[in-house]
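The complex is shown incomplete by one protein chain, all other protein chains being positioned as in the whole.
Chain IDs A, B, C and D follow the sequence of writing; residue 1 opens each chain.
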Amino acid sequence: MSEFIQYTLQGLAAGGFYALSALGLAVIFGVLGVVNFSHGACYMLGAVIAAVLLAELSLGFWVALVVVPVIMFGFGVLMERLLVQWLLALDPLYNFLLTFGLTLILVEAVKLRYGVSGLPYEIPAGLGGQVTVGSVNLSVYAIFACVFSVVLCLAVGLLMTRTRIGMIVRAATEDPGRTRALGINVGRWVTPVFGFGIALAGLAGVLAAPTRAITAEMGSNFIIILFAVVVIGGLGSILGAVVAGFLVGLVEAYGVAYAPAYAQIVIFVLMAAVILVRPSGLFGREEVA
Amino acid sequence: MSEQMTAKVDVDLAQPSILSRRSPWRYLMLLAGLAVLVMLPYWIYPPVAMDILCWGLFAISVDLLLGFTGLLSFGHAAFWGGSAYCTGLIAITWGVPFPVAVIGGSVFAMLIAWPIGWLSVRRTGIYFAMVTLAFAQMIYFIANQLRDLTGGENGLQGIPRTFFGIDAVENDSFYFYYAGAVLIVIGIAIAWQVVNSPFGRVLTAVRDNPARARALGYDVEVFKIKAFVISAGLAGLAGGVFAISHGFASLQELAWTTSGKVVLITVLGGIGTLWGGLVGAGVVVTLEDYLSSSGFEGIGLITGGIFVVIVLLFRHGIWGTARNALRRFVLDRRRATRD
Amino acid sequence: MSERMSERMSERMGERTTERSSTTTTTADANRGPDDGVPALLSVTDLSAWYGEARVLTDVSVTVAPGEVATLVGRNGAGKTTLLRSVMGLHKQVKGTVSLDGSDLGRRSPDARARAGIGWVPDDRGIYASLSVEENLMLPPVVHDSAWSMEKVYDHFPVLAQRRDFPGTKLSGGEQQMLAMARVLRMGSRLLLLDEPSEGLAPVIVQRIGEIIREIKAQGVGVLLVEQNVAFARSVADRHYLLAQGKVVEHLSNDALAARESELLTHLGM
Amino acid sequence: ACGGAGGPQAAAAGGLSDDKVVIGLLNDQSGVYKDLSGPNSKVAIQMAIDDYKAKYADKAVAKDIEIVTADHQNKADIANSKAQEMYDRQKADIILDVPNSAAALAVATQAKNKKKLYINIGAGTTALTGASCNKYTFHWAYNTAVLARGTAGTITQEGGKSWNIVYPDYAFGQDMNKSFSAEVTKNGGTVGQSIASPFPSDNFATFITKAGEGNPKVIGSMHAGGDLINFVKQFNQSSLKGKVQLAVGLMFITDIHSLGVDQFAGTQFTDAWYWNFDAENKKWADRFTEKTNTRPSFAHAANYSAAMNYLEAVQEAGTDNADTIVGKLEGKKINDVFLRNGEIRKADHAVTHDVYLAKVKSSAPEEWDYEDIEKTIPAAEAYGEANPACTMG
């Protein structure tokens, strides 16, 4: 029994992290209708920038937690202004392809600059060590990352559903011309939201830095899992991304515990099952015909 | 942001062909294409030339879905790679002539495509892309698990190139090219026929407005599944020839990067152009070949850069852009002569 | 059929040039146009528009004064929608000037125009599928105090209140039309461009829309109305521009329209 | 066929084909193995050429030596085409390196078909000297069996009797798991559990918990590259850190470099070569560092060694004919900067040599100085018997 609790807690801890990582993807899709393939690359950039800040400017984890999202926000703004915006009115496939190309570029650029073997990063002081209750124990950092993620997800969820921002940007992506004709300066809203989604990816990267290998490729497979998460949750649904994040975390942990080699395939089986029963995901809106 | 919005993959199929069916131009172009096909291994190292054809057909199979049915499959590696393994296993186990093995592989690809298609066509657009990607990942993991059969990450090595004991084809990649090219050309012909059939017309209708197509009495899902399976069969044909050409099949064939690469080729050639796939493959494969011995380390910068530029600036791809330019030219000429 | 139509049209236009003075007279008394010293709210001067190489508007001039309703009438494909889109700044292949309150709008973006006080109800309604009814209503910014409050909107269109949480495009066709109309009233624009607002509406609702137009007109809002429903157009409008083949071929007061209705109906196929 | 269709050109029994020796370097110059071998291997091979020329000067048989390189991007199909192209078109007499086992095996098939030499350095698969071995293929640096004998054997002998193993679920991981388990048992230890983990993976928390069950003395991680780093980072954050010894299957100095010594401190693993092992290595490493600004990995030294010995064989044979060279190489005993007590085993073409049990230092006196060599494992012990699966087909 205590083992089961242990696995559950680990699953939840991982789930929180998945939720946060998928959140930016969901925000950008939910609001702009863009499936950002480069989300994994942006996550990687977040971690790499954190590592570089530490190595070259001795700026630690807590600083990175603030600085990296700001940098990535800027990066997202550039990305939207220079590239993504031209394709917003077209089929989402075009932005999917664009960001796929961008992923190749980002990964290669990081490889060229920082090599392929990865960069070192330490667990921040104060977050090392373990919490042990009875026979169950969890690393302090995992708990921190999970709580941090959940709080952030809640905040973002409120921001997107309880304020005008989400509404305006959704309208703008559905039909930019017409939305302008309603007196809304589309550019002023879409860009920051895109930047925000990218900043979230960067933040997830910083959070991952102390526990994961920081390499140019770290996002390449991760993005596939995140896709599974958002498809399960329902593309574009923030609540869906969060719930599915936890679900995937748990399924993975139990998978590891009871059928180790199949842990990863289990996620995709879960996804197939969800699509079969609810084609638009757990919390997805029906597809707009 | 553009004002005239069409939320559809913007292919310009609707334009009535300026080259009428019986136009001598048509035959001339077909002839030119054939000549290039025959001359290719003289200009390019034969195994690389074979790669171009394989990737070309693979891209055409993707275009059949993307350009003509409006479905972006981001998991086509499953069919290319699935067939590569199956072809290899048939060739190794039974030592049959390679075209038989390739056709076996292609049939296998269609068999796995059927359930995947059945599940995936419930979604469209970007959802479809992600769902197919996920299924392809599943196939990847399965192939990795079945290492007794597939050789795991060592790959399935030593696939023979049996061909009725004709030594030149079996051992010389120059002659093998021609034997393989026949299979590829058959695949291309099938794709062309599908697009230029009443069936193909319905696919376009389904792409543009599924609800409308249903009201006309067309079962949209069935059409999509059929298109998906045909496309998988063609991808399988290409993958099978590829495996025979290289003499092995590796997990790389099933990886999502392979799916990405073929979409790159399709987009580069031009979505909805069909022939564009071959042109795109020519560019990408030769570029990759050239870059890998150029000592340049940032191959991803180049391929990624091409992707970005094409998607942003030349949405009709190489073939589409050239065709539109030609069209404009011909129309201008006509107008000039009329005035 | 349309070829025959166009022949007839050019004949008519030949006649018109000779008859011109009489029309202007009928117009002048019904119209407090710029000539009379009252500044026009909207004035479109010599506007031409193209789609690619096809010219769909030719030197169109139209004015709307505050508190006045002018209609654009004409057959399908005459270019009415294109004119509204050009005024809104959404159609860009244009030549000629559009000015609001005497100042040239030039190349200003649609959102700037909207904030300057132009409201638009598109012919296909333009309801957002990804927004709920209420969000559709809340979306545009308020540009003037005369903007309708949510209460007032729900009061006039109770069915929208009932469906406020529905996705916008799940409404019935007519309800979407109401929503589009209500949405633009939420802005408090000084000039409304209405593209067939009565289309698909039940007669009761058409009457209500008419009342609303008269109400806002009384508040000094100018309206440029595209209408196929002549009876309705007559019931709300002061003046009418007849558009055929992208040209203004007639400019009539409301009474003149009534007087010549049967003639115009047969000739112009309104 | 004017299209450069291959076909064995009969190289003159004496003298050089095309009057020059062409060495093909086919490896990963942009992906995960870039730092481990990558472009810097060309520098190492050039060093070998320079040394060869310096040594024989006018008497050198190969006066004109050329290096051609290609990046296989870790894709077997590209490796395959490039290998053919190197042999056929670029007239390569030998191909070196080729990390990534699928690529390595594909090139072995080409070497066999084209009857040209191939010395693999970077790949670990035992198939190269087993089922897939052939007359023209040699395996120079290490293989997975060697790693097991080195690490598992030594640690068990030294008292780490109870093990739990976590391995990535693909062929390499499976091989590693099998050889490690066998080695532990052979030395009187027990393996409590072998846990497969998906590949690739970045969340190992639950695996680590599972691996800690039953209180083993040693946890063996059979992961490589990014997965290994993930595993170690997460191990260090778990409650097992400090209680259980961590042994890893395959680790490169570049991994330590990327993660930092403190994360790996105390971890034991088998290394095929270490630059700061003795004065000779250090001297060679200094030369290398002068040209590249980085310290050499075992792969760089092995590439040097392989190229050097190939050229020596050419010198000795007076020709670059592959069959002659194979004859010269087979059974040759070698001692150089890379190979200590080295022998090119005739039976399976494994190049056997001493390997080392290394332990990661707790702090690095200088950059790249990360390893304490705890023990030299003699060639015979490390390589064991020739692989019976090899038939030299």
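By definition in this document, contacts are C-beta pairs under 8 Å (C-beta built on N, C-alpha and C of every residue); 3 or more make two chains touch, one makes a residue touch a chain.
The criterion applied here is as follows: contacts and distances are computed from a predicted model.
Hidden chain, UniProt protein name from the list "Hydrogenase isoenzymes formation protein HypE", "Dihydroorotate dehydrogenase B (NAD(+)), electron transfer subunit", "Sulfite reductase, dissimilatory-type alpha subunit" or "Amino acid/amide ABC transporter ATP-binding protein 1 (HAAT family)": "Amino acid/amide ABC transporter ATP-binding protein 1 (HAAT family)". Looking at the complete complex, one finds that the omitted chain is in touch with B, C. Within the set C:Leu171, C:Ile212 or C:Leu225, the residue that contacts the chain not displayed is C:Leu171. When the missing chain is restored to the complex, the residue among C:Ile205, C:Leu225 or C:Leu252 that touches it is C:Ile205. For subunit C, the list of residues touching the undisplayed chain reads 1-3, 51, 74-77, 81, 123-124, 159, 163, 166, 170-175, 177-178, 196, 199-208, 228, 230-231, 265, 269-270. Interface residues of subunit B facing the missing partner chain: 6, 8, 11-14, 16, 21, 193-194, 196-202, 204-205, 208-209, 211-220, 226, 230.
By definition in this document, only the chains that are shown with their structure count from here on.
Relative to subunit A, the most remote chain by averaged C-alpha coordinates is C. The centroid of the Cα atoms in subunit B and the matching centroid in subunit C are 50 Å apart. In whole angstrom, the spacing between the mean C-alpha positions of subunit C and subunit D is 78. Subunit D has its Cα centroid 37 Å from the Cα centroid of subunit A. Within subunit A, residues 108, 111, 175, 177, 186, 261, 264-265 each touch two or more of the remaining chains.
Shown for subunit B are the residues in touch with two or more other chains, namely 3, 141, 145, 297-300.
Of all residues in subunit D, only 30-36, 169, 195-198, 200-203, 205-207, 209-210, 213, 225-230, 233-234, 236-239, 254-255, 257-260, 262-263 touch subunit A in the complex they form.
Across the complex, subunit B meets subunit D through its residues 41-42, 45-48, 51, 141, 144-145, 147, 151-155, 157-158, 171-175, 242, 246-248, 250-253, 288-289, 291-293, 295, 297-300. Taken in their complex, subunit D has these residues touching subunit B: 1-7, 29-30, 34, 39, 68-78, 80-82, 84-85, 88-89, 101-102, 105-106, 109, 113, 125, 127, 132, 169-172, 174, 198-199.
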